[in-house]
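Take a look at chain A:
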Amino acid sequence: MMPTETSSLSRGEMLKRLRAEHGESVERTQQLLREQKRVQQEVCKSIREKAKTVPEIAEELGMKPADVLWYLASFRKYGLVVEEGMCGDYPLYRKAEEK
Partner candidate 1 sequence: MTKIHVDALVVGGGIAGMQTALDLGDQGYQVALVEKEPSVGGKMITLSKVFPTLDCCSCITTPKMSAVAHHPKIQLFTYCEVDRVDGQDGEFTVSVVQKPRYVNADICTGCRLCEYECPITVPSMFDRGLGSYHAVRVPFSTAVPQIAVLDIEYCLLCGKCEKVCPVGAVDFTQTPETFEIDTTSIVLATGFEMTDVSAKKEYGAGRLSNVIDPLMMERFLAPTGPYGRVLRPGDGMEPTTIAYVQCAGSRDETLGIEYCSRTCCMYAIKQSMLISGALPLAEVTIFYMDIRTFGKGYEQFYQNAKAMGVEFVRGKVASIQEDENHYPIVRVELTEEGRVVERTFDLVVLSLGMVLGDPLARFGLQPAEDGFASLPSVNASPWATTRPGVFVAGTAGGPMDIVDSIVTASAAASAASAYIRSKTQVSIEEGEVAYV
Partner candidate 2 sequence: MSEKPKIGVYTCYCGGNISHTVKCEQVAKVMADQPDVVISRTNMSLCSDAGQSQIEEDIRELGVNRVVIGACAPSLHEPTFRNTVVRAGLNPYLYHHVGLREQDSWVHSCDCDGATCKAVRLMSAGVAKARFLDPLEPIRLEAEKQALVIGGGVAGLRSALDIANQGLRVVLVEKSPFLGGRMAQLAKVFPTGEEAQRLLSELIDEVVQHPRIGVFIQTEVVGVSGYVGKYGIDLLQHGRGVTAENGEALAAGCTQFVPDEFNYNLTERKVIYKPYQGCYPALPAVDWDHYDGESILLNGKKEVLQDQAQPYQLTVGAIVVATGFDPYTPHTGEYGYGELPQVATLAELIRHLAVHPEAKSLRWNGRIVRDVVMVHCVGSREIEGVDALQEDGLVNNYCSRVCCTATLHMIEELHTHFPGLNIFDLYQDIRTYGRGHEEYYRSALSSGTRFVRYNGEDRPEVIAALEGDTHPVLVHVKDALTYNQELEIPADLVVLATGMQPRQIDDLVRMLKVSRGNDRFLLEVHPKLRPVETAVNGVILAGTAQGPMNIQESILAASAAAAKVVSLLGSGQVELQPFVAAVNAAKCDGTGACVEACEYEGAIALETLVENGKEVKRAVVTAANCSGCGACVSVCPNRAIDVQGWTLAQYEAMVDAIAMDIVDLVEAE
């Protein structure tokens, strides 16, 4: 690995510069984060008591099923939800037990 050049600027100055350079993407990401937090809360609430399929959650929350699946995949990866059986051709998802 090449030692990456460290800028002569201090950390604080550098962060300031990054914020200036990436202002747009930071703002976009902050919005995304708010959205993600909202969805996470809503989805987790929806499946806390009862395991549900993707179309059920989508219908309930008024979201696109594809987006719901993406969130569930992510929650599953980081241990927030678990799969629990099938309903017809659709797997059921439930909120994982809190550790």
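One rule holds for everything that comes next: a contact is a pair of C-beta atoms (placed from the backbone, for glycine too) under 8 Å apart; a residue touches a chain by one contact, two chains touch by 3 or more; residues count from 1.
On the choice of candidates, all candidates are chains of the complex that A comes from, given by their letters.
Keep in mind the model is a prediction, meaning the values are calculated, not measured.
One candidate from 1 or 2 touches chain A in this complex, that being 1. Across the complex, chain A meets candidate 1 through its residues 1-7, 9-11, 14-15, 18-19, 22, 25-26, 29-30, 32-33, 36, 53-55, 58, 65-66, 68-70, 72-74, 76-78, 83, 86, 89-91.
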